[in-house]
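Left out: one protein chain. Kept in place: all the others.
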Amino acid sequence: MTDEPPTTAQEACFEAGVKFGSLYHQFAGTPVSPESAASLASAIEESIENQPACRDVTVDIREEVLAEACETDHGYVEFTGRFADVEVTIVHDGVEVIARMAMDDGYPLMRVESVDET
Amino acid sequence: MTDEPPTTAQEACFEAGVKFGSLYHQFAGTPVSPESAASLASAIEESIENQPACRDVTVDIREEVLAEACETDHGYVEFTGRFADVEVTIVHDGVEVIARMAMDDGYPLMRVESVDET
Amino acid sequence: MTDEPPTTAQEACFEAGVKFGSLYHQFAGTPVSPESAASLASAIEESIENQPACRDVTVDIREEVLAEACETDHGYVEFTGRFADVEVTIVHDGVEVIARMAMDDGYPLMRVESVDET
Partner (left out) sequence: MTDEPPTTAQEACFEAGVKFGSLYHQFAGTPVSPESAASLASAIEESIENQPACRDVTVDIREEVLAEACETDHGYVEFTGRFADVEVTIVHDGVEVIARMAMDDGYPLMRVESVDET
């Protein structure tokens, strides 16, 4: 039996994951257009920053991709990962974790960027 | 057999219902606090206004109810119908429908307020 | 001033709209594959049937479209309107409304099929 309880840094990474899963599945499917993208980005940032251990959330709308998608559809699309890059900063018991979501081969890849335990 | 296709006014009422179901189930569960309520309200309004036939959406946060709920919880709550009154105006083929969501006996009741076919 | 309160049939159409907006925005974004599609369809049907005035919900997964999409992605996709046809039956104060969602020119069109006031 080698199961161990998590370290503080592992807990901080778990918290970072919770934030990404939350923001993605709370807001995926929201109708979005170039005109409404800024308010959606602000709402995502401020709502997830309410969650425990979440110091900062930054949502960068990929405006060209969004504008192009809205031209060929009905003036708006459903929000999904290909329309935004997201960075989350977690601080949990002195450990800082930075995590990102960005497109990778057509898929919105979420990953931990760095862990700072000092 | 007395099934009839819908009238234009009935279609407009259907569209109003779609908007309420959409906004409620898209945004219910979003972490919200007194500090982040304004950005959430804006995002709800602007996103749903993207949908077809939707002229206007107004979200009024019930600030006292929200503030009180956030005191006794972890500084934020999950968004649900008791934290906002919502009004939607639909214009579909010349028919204007106004619909509202407001608390009724502890339940967020959605209903059509008026239909103007002139 | 020609605003009128809604008729019973208009209210029934509003209720039908609420169900479509609800089911679409509650479940859009759910990870789905050919293997998990049946459980998602059942959950959509049974959850929305809980709502007032909702007699029946039928979700037909478009299995070929889903299978093809999952081949070219990571074995699953996010649920959206192009993967299902949906029919909802509302009974409200003696009026029966049947409404449908189906693809129309690449867009999941929701519309009232019939209104039976007898």
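Labels for the chains are A, B and C, by order of writing; each one numbers its residues from 1.
In this section, contacts are C-beta pairs under 8 Å (C-beta built on N, C-alpha and C of every residue); 3 or more make two chains touch, one makes a residue touch a chain.
These numbers come from a predicted model, not from an experiment.
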item	value
For the chain not depicted, the shown chains it touches	A, B, C
Chain not shown: contacting residue from C:10, C:26 or C:80	C:26
On subunit B, residues whose C-beta touches the chain left out of the figure	24-25, 28-29, 73-74, 78, 80, 106-107
Hidden partner interface residues of subunit C, rising order	22, 26-27, 29-33, 35-36, 39-40, 42-52, 74-76
Contacts of subunit A with the absent chain, listed as residue ranges	2-7, 9-11, 13-26, 98-99, 110-118
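FYI, only the chains that are shown with their structure count from here on.
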item	value
Mean-CA-position distance for subunit C and subunit B (Å)	18
For subunit B, residues contacting two or more additional chains	22, 26
